[in-house]
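Only one protein chain is missing from this complex, and each of the others stays in its spot.
And then chain A:
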Amino acid sequence: MEIFNILSYSFIQRAFIAGSFVAVTCSVLGLFLVLRKMSLIGDGLSHVSFGAIALGLFFGIYPFYVAIPIVMLASLLILKISEKAKVYGDAAIGIVSVIGIASGVILASVSKGFNVDLFSYLFGNILAISMIEVVLSVLLSVIVLTVVYFFYWDLFSITYDEEYAKVIGIKPTIINNVLTLLTAVTVVLSVKMVGIMLVSALLILPVVTALQFGNSFNKTLIVGSIVSLFSVLLGICFSFFLDIPTGATIVMANALFFCLALLYKKVAYVSKSVLL
């Protein structure tokens, strides 16, 4: 079977391992972000990562080592701007996002030497992931998921009803900081997989698919993770066999699951109406 043969390639093995961890992490964090109407923070932070990766390439430092701290700082900056500067959250994301892109464009223009490397990050390529990137992806994903596990009820509480969370002694500012910092790390990890342009798809699509089925918060979290995982694995396989870009294929697999979920819901609703 050709499908099993591809598992013998080490680059596919690396893509499967890193992709699986990042997929689950994106979906778990995405549920909190989507329900808090912060979905586009992923988009904004991925644009910042463009500038940060350019900075890394400019100084000849491994881009992720530069991108992770810079994107984490940018995530806190978004929160601070929206809290202190009387600016709505989406506008704060926009401000930080355009500064990130502009910095990247200027650095690319000044350096004139790493444009090809930089633009490869725009669309990502998980099939070209190195062993060190696999280790980094797995390690950081485990850290992010562990933090979510420990803060699960705090995150659930502020996502559901921030005012009530304050009444029961939870500090929303701290939990919001935790959530955005985790998102920053996850966004940088996802850049290698689907590219800067498509990162937010990994945070949003599995979640909105799971929301069509979810009949509890916990189950929505699990369904979202399964959808995300299968989308990444299917996306990698299809891109290999059809020789098309992996990142875009992963996103299209996610989009397909979302369409199927909508269709299923529609059919289930019509069937229920007929039976009644």
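Assume a contact is a pair of C-beta atoms (placed from the backbone, for glycine too) under 8 Å apart; a residue touches a chain by one contact, two chains touch by 3 or more; residues count from 1.
Going forward, contacts and distances are computed from a predicted model.
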item	value
Options "ABC transporter ATP-binding protein", "Aminomethyltransferase", "C-type cytochrome biogenesis protein CcsB" or "Cell shape-determining protein MreB": UniProt name of the undisplayed chain	"ABC transporter ATP-binding protein"
Absent-chain contact - pick from A:Ile168, A:Leu242 or A:Val274	A:Ile168
Touch criterion as defined above, residue of A:Ser27, A:Thr186, A:Thr220 or A:Thr246 at the omitted chain	A:Thr220
Touching residues on chain A - with respect to the absent chain	35, 37, 149-154, 156-157, 159-170, 211, 214-220
